[in-house]
Structures are given as C-alpha cells and as structure tokens.
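And now, chain A:
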Amino acid sequence: MRTELPVVTAADFATDQDVRWCPGCGDYAILAQMKKMLPSLGVPRQNTVFISGIGCSSRFPYYMNTYGIHSIHGRAPAFATGLKVARPELSVWVITGDGDGLSIGGNHLMHAIRRNLDINIILFNNRIYGLTKGQYSPTSPLGKKTKTSPMGAIDNPLHPLSIAIGCEATFVARSIDTHIKHLEVVLRRAALHRGTAFVEIYQNCNVFNDGAWAYANNRQTKFENTIELEHGAPLVFGKSGQKGIRLNGLEPEVVELGTGIAENDLLVHDEQAAEPSLAYLLSRLRHEDGFPEPIGVFRAVDSPRYDEELNRQVDAARAQQGTGDLTQLFNSGETWTVS
Partner candidate 1 sequence: MAVSTEGHEPSRKDTIVLDGATVRLAGDSGDGMQVVGGQFTNTSALHGNDVATFPDFPAEIRAPRGTLAGVSGFQVQFSSTDIFTPGDTLNALVAMNPAALVTNIGDLEKGGILIVNSESFKPRDLKLARLDTNPLEDGSLDEYRVVEVRLNTLNRAAVKDVDGLSAKLQDRCKNFFALGLIYWLFGRNLDATLRFIDAKFRNKPEIAAANARSLRAGWYYGETTEAFTHNYQVEPARLTPGTYRNVMGNQALTWGLITAARLSNKELFCGSYPITPASPILEELSAFKHFGVRSFQAEDEIAAMCSVIGAAFGGAMAVTSSSGPGIALKSEAMGLGMILELPMLIISVQRGGPSTGLPTKTEQSDLLQAMFGRNGESPLPVIAARSPSDCFYVALEAWRLATRFMTPVIILSDGYIANGSEPWRIPDVDELPEIVVEHPGPSTNGEPFMPYQRNERLARPWALPGTEGLMHRVGGLEKEDVTGNVSYDPDNHQHMTNVRAQRVAQIADDIPVQEVDGPQHGRLLVLSWGGTYGACATAVRQCQAAGVSVAHAHLRYLNPFPRNLGDVLDRYDRILVPELNMGQLRMLIRSRYLHDVVGLNKVEGKPFAVSDVVAEIRKRVE
Partner candidate 2 sequence: MTCPYCSAENLDGVDDCAECGQPLSDAHLADPSTAVEQRLLTDHVDVLSPKDPIAISAQTPVRDVLRMLVDRHIGCLIVAEQGKPIGIFSERDALVKLNTNAAALGDRPVSEFMTTAPETLEIGAKVAFAVQRMEVGGYRHLPIVGDTGELTGIISVRDILHYLTENLPDA
C-alpha cells in the first residue's frame, strides 16, 4: 500500500504530440505553467481530465498527458457536467476561449457556473477567432476591423469576468499569459477551490490580433495599467505604488496617494464578500475608461456544489427508501397471475 504520493514532474505531463500553435502564441506559456503547477496539487495524473471545445485554446488536452476530451464547439462545460456528476472524484478542467465559451457556448458556460460544479474553467481570451483565421469575437472591442467586420465591429463586447460574476461564480480570477509566476499561483488557487473556478487569461494571438493586451503585459506600462488584487489589502498600483482606487459613492476613481489621500481612504479588496457586487465593480475597471485592470483573485466564496448535491440526493434516496429492488418494483401495483 502506498504511503506517500508518487512524485510527478512537469515532464510526466508532456505528450509526444507536436504542439500545433503558432510560434509566439500565448498558449505556450499557459501550457507550460499548467504543466508546472499540476504536479504540486498531488492529484495523480490518471485522475485528471482536460475537456475542451473547439478553437486554438481547445487543442490544449492533446498536449497534456492526462485523460482528455476534445469535444465540440462551445459544449465543453456540458461534457464536464456529465463526467463530474458520474465521477465526482476526478479533477476536471475545461479549457475554452472567448469564442468557444462566450459565443456558441455562452449558454452552457452560464449553467455550469450557476450550478457551481466542482470544476475549473479556464478561458483563454485573445479577443479574436484564431483557428478560423481572424473573425471578430464576443470580446473584440467596438470598431475592431476583421474579415467579417471590415467597417469595424458594431457588437458591444462582453467581458468574461462580468458574465461569470453575473452568474454568481464562486471563484473568479484573471491572469496574463506573460505573467508566469502570477499565472501559476492563480491556476493553483483555482484548482484548490471547491466549486466552479473561473479564470480569464489575457492571451496574445500574435498572428491575428497581436498586441491586444500590450497595455497590460508591456514591461513599461503594466504597472500603470494593471492592479494586483490581494485579499484584505487596499487597491494600490503604479510603479512605486503611488496610485490607488477609491470609491466615490458607487463610482470608482483613480487617486494619487499623498495629497491628502492615504491608503485608509482606498477601496479594500475582499475576496470573500458574500455579495458579488465588489467583484463586479472590479470587473468593470477597464483600460479604455482610464482604469488599471485588476488581475488576481476577484472572488473566492464557498457554496454548495452541484455534483456533490446530486450524489448526496442519490445517497439520501438510498438511505430513505433502501437500495432499489427490481423484483419489488416490477410487482408493485396491481398484478394478476395466469396459471
């Protein structure tokens, strides 16, 4: 009998399949961090399943030496639901993208989140349809010119975290493909969360939408344009930490510390707030509106999980009614005998 967990390394998670992403694709970084982070969870490889839909992000399972399903466009959360309900002890990851998850898959994403299944949903947001070569996506900004929007996109974009928070996700986080340490930490926290962990990763598609997140991952600008969330800490950002976010009524505003404004005046982050309003407010801080965009864990609360509750009901039914007896069932009600 094993008394200690077998040691697995990142190399164990590598498959022999050639990786088919474009050179320079942000997905490589995410793959590397996932491979690095997984061993530390202590979950045996054979108990891990990656499920994806369709899209560049969705090639992910092929490159992980675990069990995996490369399913159909937008439906990965539904596959994950069936698997997790039948096999609640497995560690189930859903890998999706902005098109797969928010366009065709919007419905299933919403329901998986509201059911709070104990799975991890990682959404690679590159603000474009990469696999099909460059159409705009539900997260593309207004005015984005692409093959299917030559005069600029006229659809108002969705913001993944706002959607997730709207569905009352119990764990919501954001990271960036180039922030490798940060990414590893966020993925680990997502994995450890009991319930649906929804993570948006700003991912760069260097072929069809290069630089979409430049403001956030550029070494020079990132400190002004992003803010690292820390539970219990005031919202402070800037290269030397001299700026902050304060609430003016219900409206957030950027302030300079020092001129009469101290850290005490700033908004303090609370991951565990029961109401998602704070998390929602944070998800509305957008670069184009002059705010730094938060990264890190927005929300982490505890709530009943669908897979557990479903199995609990099955156990309760068994306890109440006794394990089902077919002969008894068939002979219930009126029967008659012909001799």
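How these were chosen: all candidates are chains of the complex that A comes from, given by their letters.
Convention: a contact is a pair of C-beta atoms (placed from the backbone, for glycine too) under 8 Å apart; a residue touches a chain by one contact, two chains touch by 3 or more; residues count from 1.
Owing to the predicted nature of the structure, the values given are computational and were not obtained by experimental measurement.
Novice: Touching chain A in this complex is which of the candidates 1 or 2?
Specialist: The answer is candidate 1.
Novice: Which residues of chain A touch candidate 1 in the complex?
Specialist: That would be residues 15-17, 44-47, 49-51, 61-62, 64-72, 75, 77-87, 89-90, 107-108, 110-111, 310-311, 313-314, 316-318, 320-324, 326-327, 329-331, 333-339 of chain A.
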